[in-house]
Each structure stands twice: as C-alpha cells, then as structure tokens.
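My questions will all concern the structure given below.
Only a single protein chain was left out; the remaining protein chains are all shown in position.
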Amino acid sequence: MSDNGKPKFAMYWAASCGGCEIAVLNINEKILDVDANFEVVFWPVAMDAKYKDVEAMPDKSITLTLFNGGIRNEENEHLARLLRQKSQILVAFGSCATEGCIPGLANLSSTEQIFAAAYDSVSTVNPDGVRPEYAYDIPEGELYIPAFYPVLKTLDQVVDVDYYMPGCPPESHQIAAVVDLVIKALHGEAELPPKGATIGAGMSTVCDECGRKRHVKKVKKFVRIHEVEEIDPELCLLEQGILCNGPATREGCGALCPSAGAACIGCYGPAQGALDYGARLMTALASVIDSNDPEEIDSILDGIVDPVGSFYRFSLPHSLLRAAKPAWTNGSR
Amino acid sequence: MSANGNKNEEGKERIGVYVCHCGSNIAGVVDVKDVAVWAKEEMGDEGVVVARDYKFMCSSLGQELIENDIKELGLTRVVVAACSPHLHEQTFRTAAERAGLNPYLSELVSIREQVSWVHTDKVKATEKAKAVVAGGIERVIQNEPLEPLRVPIHPATLVVGGGIAGIQAALEIADAGHKVYLVEREPSIGGHMAQFDKTFPTLDCAACILTPRMVSVGEHPNIELLTWSEVERVEGYVGNFSVTVRKRPRYVDTELCTGCGICWEKCPKKVIDEVFEVGIGYRTAVYTPFPQAVPKYPVIDTETCIYFQNGKCKACEKLCPTGAIKFDQEEEIVLLEVGNIIIATGFDLFDARRIPEYGYGRLANVFTSAEFERMCNAAGPTDGEVVMRDGVSKPASVGIVHCVGSRDRNYNNYCSVICCMSSLKFAHLVKERTGAEVYNFYIDMRTAYKDYDEFYQRVMGEGVLFVRGRVAEITDATRSPGEEGKLVIQVEDTLAGRQRRIPVDMAILAVGLEPRADAKEVAKKFGISCSAAGWITEKHPKLDPVATMTEGIFIAGAVQGPKDIPTSVAQGAAAAARVLSRISRGEIYLEPIRATVNAEMCSGCRICNNLCPFNAIIFHEDLMVSEINHALCQGCGTCVAACPAGAISGTGFSNEQVLSQIEGLLEFSFAEEPVLMEMTPA
Amino acid sequence: MTRITIDPITRLEGHGKIEIFLDEAGDVHNTYFQIPELRGFERFCVGRPVEEMPLLTNRICGVCPEAHHMAAAKAGDAVYGVDPPSAAKKLRELLYMGFYFTDHTTHFYALGGPDFVMGPDAPVAERNILGVIHKVGLEIGGKVIQARKYGHTVVEMLGGRKVHPCTSIPGGVTKGLSEAERVDIEEMGRWAVEFAQFSLQLFADIVLGNQQYVDLILGDIYSDRTHYIGLVDDNNLVNFYDGKVSVVDPDGKRLGKYAPEEYTDWIAEHVEPWTYLKFPYLKQVGWKGFVGGNDSGVYMATPLSRLNAADGMATPLAQAEYERFYETLGGKPVHQRLAIHWARLIELLYAAERWMELATDPEITSKDIHTVPTKVPTEGVGIVEAPRGTLTHHYWTDERGILTKVNLIVGTTNNYAPITMSIKKAASSLISAGTVVTEGMLNMVEMAFRAYDPCFGCATHSLPGQMPLQVTIRDADGGVVDVLRQNC
Partner (left out) sequence: MSEQFEPVIIGFTCNWCSYRAADMAGTARIKYPPNVRLIRLMCSGRLDPTFVLKALSGGADGVLITGCHPGECHYLEQNYKALRRYLLLRRTLAQMGIEPERVKLVWASAAEGVRLAREIGVFVDEVRDLGPLRWPTSLPAVHAEEAKMMEEVAA
C-alpha cells in the first residue's frame, strides 16, 4: 500500500450490526476530513484492502483503529489481537466493543438453547434436528465454520484498550468531535485524554442533557410505556412511572430517546467509574420506591417485568457477573 | 475501574500490620504468629513492609511499637488486627497521630470478637483471621487522610417540656450561667407531678418539693419561659439549631397581670377540667390550672368563654384591676437560636376505657390512678377526701388493680415501672383516710430501688391485703347477697390457686404509662427516632441513655420510657451535664464520615433528594445539581449507595474501600479445589 | 481436488465465506457459501417485554434497523390485536421512506455502485465510496452525502435517532410531527425526488451507456430463473410498509398472495450443517436444492423481486421508470441479477415520491398517534419489505406481553439460496480449466451476490463477525499452489 506519509486509519467490526459504520458515514462532510487527514488502510465495510498488508505492517504503524463489535468467536479475538499489535491507538468503539450491547444478552443462554431457538423454529423443516457443525464432511472435503465462545466478551476482556467510545451507535457529532480532537492532537494542537479514558461522552448521565422537568422522586407504580394513556411531554418519564435508564446512563447522546417520548434504554453504558451499570440502576430505582412495606414493595416491583433485560440490556458482558449461569455452564448443568 | 491495587501513583503504600495476642484471648485460638508471618510474606505485593505480633497491642508498649515503625520505616498505612473498633479504634488512631500519621490512615480489624471468641477450629479461625487482615490491608490502601469536622456550639439551650425532668435540666443549665428557653404546652409548668398529693416512698407532699423548683424556674434570669406554646419547626444542626415556637394567645397581658385571681373568681363560666383535674373537678373559662401555677398568669379558654362564644360577658375585663385582659391578643411566632436541645415531653396515661371488662366509665366507682391522685390532693376537687362517685359516702372496701394496660400482650408488653409503688401509696392513703379494707391485685410486686421495698413491708404491716393474680373482670353483676350493691372483682388467686370474687365499694385502676400520642410527629420534627411504641430511642441503652442518635439533641425523663420521679430528675440533670460540657468546650468534633456530591457528575436527576431523613440534601434549581450540607449529613451513606451516576462519594466508607475489602476478604475463597464450570466449545 | 476459499466477501454488511471446489480438470465442481455466525436473537429476546422488540431487534442490523423497528412494531400491534391510529401508521411509513431513501442511496453509491462506477477490475484501493467520489466529482459526492443526510434527518425527526429509532410502540408511536418539522420534511422531499431522478440518469449514463456493462447485465453469467416475492398493496402495487406478500413463479405467474399470519403456509426453512444461516423456500413447491426453475422452491426477495412480483409502482414517476425498465430488459419477469441495481434506483424514486405524498398529507400532523392496547396479548406476526427482502417477525407472549417464543425470517436470508446459486454460476463461468484466478475475477464473483446487497449483519441475527477473504488454490494432492487474499 502506498505510503503517503499520512497517519493511517483503520476501522474493524467484530460481532456487530454495522450501525457503528453507518454512524461514521453519518458524520457526513467530516468523512472528507478523515480522507484528507488519514490514509484509510483498512475498513471492510467501505473499501477493499488486503489482509496480508495489515499483517505485513510494522507494529504500531496504524495511528488510529476504531474497533466495533463484541468478541463472539476466536476469529474476532484473533483480529482484536492483530489490530492491537498494529495500532498505536485502539479505541473500543460503540456499545458492543465497550459493553457487549444487545447481542450480549446471549450471555443469558446456553449455546444449545440458542441453536434450538434458531434451528427448531416453527418455520424450519428440520426433522433430524440438524445443527451447524464446526467441522463437517462434504463430498468434496471438509468445511469449517468458526465455533463461537459460550460467553460473548468485550474488547477489553481480550486485549488492552486505549480509549472507550460508548453508544449504540456513538452519536455522529461525538464521532466528529473525536475525529477533530485526534487530528488536532496529530498536529500538536491538542492533548489526548489519559489512556483508558472514555471519549465522545460526558461525565454525567442522560438526565443532565434531558429537558424534562423533574422533582423529588417517589415511585408508587411502574407502568409500561404502551399502557400510558397520554405521556406528559414535559415531565420526567420516571416520575410518570415509566422505567427510564437515563439517571444511570452516561450522557453524550443528547437525551434523544426521552426527547422523542421514549424511555432511555441505556445504550451509552454506565457513568464514569461505575463498576456495574445494572447495580447503579437497581439501587437508584429501588431507593425511590415509595413504600416501606415488603408486600407493597414487591407489588410495585412487579411493575418491572424484566429486571435483567432492563438493567443489563447493553452491558451484561461487561457487568460483574458477565453472564448468567446457563451460558457459563453451557447448559450442561 | 478496578477497586484494588492502590491509588498512590508514586508507588505502593508502606503498610505495617500488627496482630494482637490479647493475652490468650486471640492467641488461644488464632495462630497469631502465622498470621503475622503470612501478612509479611504473602501481602508484600500489596505493600506490607512490616508485620508483627504482640501480646497486647493496646498497651502503651504495643502502641509505641506502631509509633516507632511509622517513624523509622516511614509507614503510610497501619492495620491492627485485634479487638472491635468500637473498643480501640480511637486508641490506635491516636497512636498513629502521635507518630505524625493521619489517624484515618490506620485500620482496626476485629479478630477477637469476630474470630477467636466465636470460633473453635484453630485452622479455620486462623484462615479467617488472615482473610480479615487481608480485607483490612486492601481497605486501608484506599483510606484517605481526613480531618474531623469542627462545629461551634451556640451557648443557649432549648428545653421542651416543663415537667420535673425538664425543670431540673433547665435549672442546672441556667444555674451554670447559660441561657435556657423552656417550652411548655400547658398554661403552667409542673407536669404530672403537680397533680400528685404525696410521692412514694417518702410520702412527702409533691407540691412542697415541686413548687419551689417551679418558682425558681419562673424567676430565673437565665430562663425564658414559654408556656401555652409548642415547637413548630426545628432547622439547622448541632451547635446551631434555629427553632420556631408557636405561642398561643393567653388573652392576658402578662406585663400588666399580677395574678391576683379576681378574674377567675368572678368568671361566671364553670367547666369540667379534663386536663389537670382529669375530669373530676371544675375550672372557670379564664383559669390557671392550679393555685401554684408558674407562671401565675391565667389563660382564657376560647372554647368555653362566653364572650368568645357569643360576644357578651367580658366580666373579667371589667373587673381586672390592671386592665390586663386583652381579647384581641394574637398568637405569636417566636424564633429561637440554640446550640442544643433537651426533649422532656413526658408520657400519657393508658386510657382505662380500652379494657371494657374493668368497667371504667361504665361502673361509677371504678376510678383511675390519676383520678385518685387528684382526690387525695388537699387542693383537689374533694379537698383530699377519699369518697365515692357520689362525692359523699366513704368506701368501706377498696380494690387496687395493678398493671392496667401494662405487661399485657393485648396492650403494652412493657412494665410501666411506677404502678406498683403508686398502688402501694394509694393503699396507704386509703387506709390512712378511710380505714377501709384494701386489696392490691398484682402480678409481681416490683419494688426495686432505695427504700421502696421497705415501703412495701410497711404497707403490708398496715393490714393491706395482697392478691397475686391478674384481675379478669370488675362487675356489678352479683351472684350472692354479700355482693349486693358492690363491685365484684373476679380474679384468679395464683398463690391460693383458685378463682376468687372479691366485693368492694371502690376500685382503683393503676393505669400504665404510654408514649405521648404525638410522640412520632415530635420525633420526626426533631429528627430523632423512637421505638415502634413511641418511646424515643436513646443513643445507647446503657452508656448513653440521655443522648439521641442525632447530635445536639438530648432526652430526659419518661419520654425515653416509663420512669419514676428520682430517675427523671437524675436524667434531667444528666442531660444538662452533657449540654454544659459542650457549651464549655465551645465547639465539638464530629467524625468526618460525610457524603459529597461531585457537581460535574451530578445530573440533577433528584433520585437522592428524598433519601435523607436529616434533610442534608439540597437541590439547586438554577444549577440543576444536588448538594449535601456536611453539618446536617450524618454519614449513613444511603445517598452514596443510591446515586445512579456515582456522583456522590462518602468518606470513611468509599466504594473503593468497601470493594477492596471484599476482594481482601475473598482471598481465601478457594482453600479447597475450585469447582470448574464446564466450558465446551459450541 | 482444488479448493478455493473466498472469505469474507467485502463491502456487504455482515459476513460470508465462499468455498469453491475445482475438479481434476480445474473446472468448478461445486461451491459452498457459508455464513459463519449466529447471534441468537430468537433465543435471548425470550423473556423480554414485547414493547421492547422494536428497540432490541433494531440491533440485529445497524444498516436497516428501521426495517426491524417497523416489523417489530407491527408484530407488537398484532400481539395486542390493536390497530394504531391512521396518523401513527403514516408517521411510521414516512420514517420508513426516509430510511429507504438513505439505504438505497448508500448501497448504490457506496456498496454496489463502485463495481460499475469504477469498473469491476479497477484497482482495489479505488473500489470504494471515496473512489466513487473522486471519479464522479466532489459535487456529486456532496449530493450523495446530502441525500443520506436528508434521509437520516427524516428518520431522526420521526424515530428520535438517526440510527436505531425508538418511537414505535404497540398501538402507535410516541412522537408526533409538528407543522414546522413537516415543512422541513416536505422541502427535503422535493430535493429527494430530484436526487432520485438524477441517480437514475447517472445509471443510464454510466451503466446503460456502457455496452460492456449492458452485456454484463444481460449476459447469462448473472441470471437465474427463480420464484420472486414482494409486498404489495390492494392494487398489487409495490409497498414497503404494509400489505400482502405476492408470490410469482419464474414465468411471472402469480401463485398467490399471503397475509403476515399466513406466512408459515408459504415459507419454510431448510438447515445445512455447514452454515449457520438457514435456506428459506416456498413450502408448497418444496426444497429441491440449489436449483432454479418452476419445480424448485428457491425464491428471491430483492428490489427486482418486488418489481417482478408486483403489477407496478404506486407513484407516477416511479411507474414510468418501471415501464421503461421492463421495456429495456425485455419484459417480465427479469431474471438478471445485476438488474437489481437498476430496480433499486426505481424504488429510490418511489420512496422519494411517497415521502412527498405523506409529507403533504393533512393528517400527518395529527396528535392522535397512539391507541392504548386493551386486549390480552397472545401471538402476532409483522411483515415489512426490508430493502434486502421481505422481513417477517413472529412473536408469542404470555398474558403480560412477555415473549415466550420468537421467529424471524430476515431480508437477506430469503436470498441465501439464490445467492449461493449465483455464486456457483458466476464461478463456473469465470473459473475454468487453466484459468488463473485474478483479483478482478474474484470481484466479478463477488459482484454476483453484491447485487443482492446482502446484509449478513441482518441474516446472522441468529451471530456476527468478519472473516478474511482468501482464495487458496490447491493441486489435486491438496498442496498449495497459490494463495490470493482479498481484504481483511
């Protein structure tokens, strides 16, 4: 690959949906700045490039690598290690790489449970209960498909990560800002944050950016959003009994969902320094339950129909427990 | 964010670990030498540079050991493994401080109360001791140097309640030369004691001993008396409370009133006095509860005053020689600044009507102890005559029922303390004044304390009869001619082991003591706690009975639980002493365990706003952030645990400290082979 | 036997791996197109509240989250048996048009386009969106960026976010449209229609104007006779948001139309142990393997399929292009896969016109946007047309509306069998005895399926990841003769 002296940029997706790539394309005109300031050496979704060239690159020769997607199989991990080796700055980009995201909910189930749901579905004709096999003999020889880990992992659970950029996907204006910062830093006009920092997000939580009115919190009843006759457009959703993850979710998105009348679902992950996102949300919500009577508290809690789904929607693989027992034990007990 | 490791950038902390033998108390079960050796060898990576074991760490020699190491080895952290922090935390903190180390960089972990004294298996105990020490080491690394909080003390004191306990407290402080505000709900101070005639066991007259005290309160230059008043609101914190008092209008100008008494002598409106005379005596619409009332000024009861009811009369106004009657007087709001508060709001009496089978309110000659007290009082409705409801005939036989509403799972489980003795007093007075036959129905006789049992002997000597057993019923349904026209007391005599029906002319119910009806509101108002029943909770039942969990607020007398007069007086004095020591120090030091909001991280979600019972959390609407007032904060950490943004941090018990301690404690989770989860590829 | 592995296929959103086996003669003996991953949405959505499905299934694919959002919302309506106010439906459809506009633009200019704009054998480094921008000029590059921006702006206005919208719930939507917003959307719509027309013109100039490409399109390499399906309205005109699924055979004869809840009568899925992805087929026709023709249940669901399965377009300008399309390519149905690119641009125009219709509909600013469900939730199916094919969401819930079972048949999955066939065909025609496999040739193979704009981010809703694209040529003894690696 021609070396035009420009700093090299790479973006890779592991177990992801591609939304991060779209979010990067959505920085619109800024994409031209990237083109102007970087030599894009590697970006599967947008361009062709030769894998052997990446392998051939000297260590640390890629200036900036945005890595999105979780680590679902050994192939993902292999590339994570390769890009770590080749990159000066490796950014865990987006919810999947930082927290595990929605696909991380797979950590609630065993592999067989996942297979059964897919290959014994109502529309599937599979009388012999055929399952995909890691190695399978065909007339012409043997075919391989990568086996996947029983537990999905985040990027920093397999390699050392320089920065974290949360969001599902990261908001384009945040991406643009980070691109600006890195470009400035390259020209010695700005300081890069300390290693391990979270970039492209604020210090506080979504409520900080939310325009809704809030009062002293007391919750007597949790309701589900589609059951609400009319959602008050001004008032804090939580105060309307709607389970909103805003209070525990890192700011950075601009409180988009609450502004659109929908509850925050937590895609920006935990606030600065929080060890376990779900715990923060649990403790906050429980604390404002307006009752001291165990029975009444329990009946109020019945309004939270799916605690794990609500508290660990995006962060299960990065939580303290990381996965539920069936995933760890792979269904074997 | 990893909780362990250490925050000290320029390298590891230098930690000293000291394992105490406590003679054989610890060493007898825990292999202390092994623990020390292990700490040095295994915890070296964490920064342990020295680990010693010693016979008595708390001895001066033990403390010197630590001090020398701090100086010579330049220790930056100290862990002592010995007894409970509640015993010696201060000891070792002081030792550290003497050696120039911030006291809060030392940690005392308990391997005595929590290990050697409760476990027998030496191997397991030693292993647990190591885990506990590891927890202490991981924790102490996260400790931060702290300074105790200094709070100045305002020299004035508020005493709430003008009963004997409040009076005692007020006088002690005032005599020491400090300002006291005494707030009393009724028109006069004196409380229940003022209603009595005699007091047990000495039988000296209540008025004779109480009145002088009341008078000196009234006249004391350092005491500002606010009767007919109630505390409305309490704000601020120890050393600096600001109290709002609502002063109801007396309709009497106390500047002009001389207390001559013409007004109440001439008042045409007579009403039953439900309060002081407990319904068996009368008062006028303008009145003082009793002759020796302090202050001497009367109040006008607008509910019954003819003028207030239909605009006519004004007799008192016309006849008052000094023109002190002021019908247009209005209620006053008084604002007080005080440094400490003593609550002595006393008790209520159990309502005998709640036990229908005793017939009070239905059977004319069933009396309550309160009614009997008034009846015996020379200044009472019967001029001290013991008579039946008709007001003339004297009883030939009297039954006194103990434990009415007390020691009864249907009402109150507790013992009301005073009933046995006052029942004995009643028995004596009945005998003395009527010569009637007297029965005492008791469950157990409780005559502890000086001269009490002697009094019991004496009353027995006077021929009073004692029946051991809980009275089942008092009835006028007669079964034999002998019972005609009498009250029959149905009781199981547990000594004779048989049912007895004892006919008497008069029955006296020794009703128990209960918390004030509004005790819970009062507790909330002052930010203190009370038991489910309503008795205010003391800071420590034995070692700190007159303090509360809330700094600067003390309690005295029956507000804390049933008490007799001597104990109430003692508590009044004790509370005063606690307050005086603070006033003379001028400031107090508070443990710097406080919560703090990081404004940059606070999202203004207001989750925490409702969580502080001490109202220490303020929300700034303009900045949309919450803030914590350190003087109000008591350091419970509830808001720290609740903050979804992790914006609130708590000194002394930070997340890092607790999480690290957990890691330390779990270092020995896998003494035996860990159970591996099966991890097969898909 | 010689074995060629192409792994992964670049510039398709998701993942794929191709195994080509040559016989002794060096001709293609067989090909396998493997999808290496599975994410397990059907499993881990169980236990979640049904109203969250539009948010969770969004994350199946970040390229077409709006499609999953819509299908999930419609399935949610069905589960509760609730009919959203018509304003709510129109708001959802308007959002969807904004999305279609962006998505088709992205594919044509960034993913599929480079093959034509730059040429199949252009240098690798140039066969990408930046290359396209350099070639067609910054001005057009700016237009492309503008188009994507406008589409996303509509999505954001109505869906709350640019990617992964959040406003659809059972019974309607949480956010209405203000008059001010409507005016903006109308203005952007006007521009969108022009851009769509401009894109069709560009295609006409660059592709139809270039005989080499026309031959490529009409040539037999990229043609397969299969069944086609697509969503149509009551008048059998193409519809993306609602209607019934029309099924036509290789001769263009309509076999019938099915409503969402009837999908299991029409569609079945076949499992192979060498891939994670299933092969849907027409149940009544049956699974006969990777072959075309009237007797094989293999069907295709793409822009081309939708045109083949419908009687026309519901908007005037698009209808005109529709007619021109079939005239140029010799009548219905069209089997040439590369024509999908053209069909996509016709849909781009339809999306823009429909966008205008809805933006100017007086009801669009109504405040009546949500009906609270009252029935006990049970089971429901939601179907929309994703850009890459018919998308089916099928949910079962308990009486609280908590999911107990989930079945998904996703856009690209529909095309798994036809793509496999196209690959084999392309490979067979391009690789024969003695041929030295070149990069350009590999790309020609890739073009075979890139036309489908396959999105295996979507398809692998059931595991994502990306594998290196590599061609290994082994001699009969299996010794490695040459290794060509393509991308990552």
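A, B and C label the chains in the order they appear, each numbered from 1.
In this text, a contact is a pair of C-beta atoms (placed from the backbone, for glycine too) under 8 Å apart; a residue touches a chain by one contact, two chains touch by 3 or more.
Every value quoted in this text rests on a predicted model; they were computed, and no experiment measured them.
**Student:** Could you tell me which displayed chains border the chain that was left out of the figure?
**Tutor:** It touches the following shown chains in the full complex: A, B.
**Student:** Could you tell which one of B:36, B:574 or B:640 touches the chain left off the display?
**Tutor:** For the chain that is not drawn, the touching residue is B:640.
**Student:** Under the stated touch rule, tell me which residues of chain B contact the chain that is not displayed.
**Tutor:** Output for chain B: 3, 84-86, 110, 112-115, 117-121, 124-125, 127-128, 131-132, 135, 527-529, 531-532, 537, 541, 549, 593, 611, 613-614, 634-638, 640-642, 650, 652-653, 655, 658-659, 661-663, 665-666, 668-677, 679-681.
**Student:** State which residues belonging to chain A touch the missing partner chain.
**Tutor:** Residues 73-74, 77-78, 108, 134, 146-147, 149-151, 275-276, 278-280, 282-283, 285-287, 289, 291-292, 294, 297-298, 301, 304, 306-308, 311, 319-326, 328 of chain A touch the chain absent from view.
The rule is short, and it goes like this: only the chains that are shown with their structure count from here on.
**Student:** Could you let me know which interface, A-C or A-B, is made of more C-beta pairs in contact?
**Tutor:** Pair with the higher count of C-beta contacts: A-C.
**Student:** Starting from the mean Cα coordinates of chain A and chain B, work out the distance between those two points in Å.
**Tutor:** That gives a centre separation of 54 Å.
**Student:** Averaging only over C-alpha atoms, locate the centres of chain A and chain C and give their separation in whole Å.
**Tutor:** Roughly 24 Å separates the two chain centres.
**Student:** Residues of chain A touching 2+ other chains?
**Tutor:** 115, 148
**Student:** Which residues, counting only chain A, touch chain B once they are in their complex?
**Tutor:** 111, 115, 134, 147-150, 203-208, 214-218, 238, 246-248, 251, 270-275, 280-281, 283-284, 287-288, 328-330, 332-333
**Student:** So in the complex, the part of chain A that touches chain C is made up of which residues?
**Tutor:** Chain A reaches chain C through residues 1, 12-23, 25-26, 28-29, 31-32, 35, 40, 42, 44-52, 54, 69, 72-73, 75-76, 79, 101-103, 105-106, 108-109, 113-119, 121-126, 130-133, 136, 138-141, 143, 145-146, 148, 168-169, 171-172, 224-229, 231, 253, 256-257, 259-262, 265, 267, 305-306, 308-309, 313.
**Student:** Using the touch definition from the top, list the residues of chain B that touch chain A in their complex.
**Tutor:** 1, 3, 600-611, 619, 624, 638, 641-647, 655, 659, 677-682
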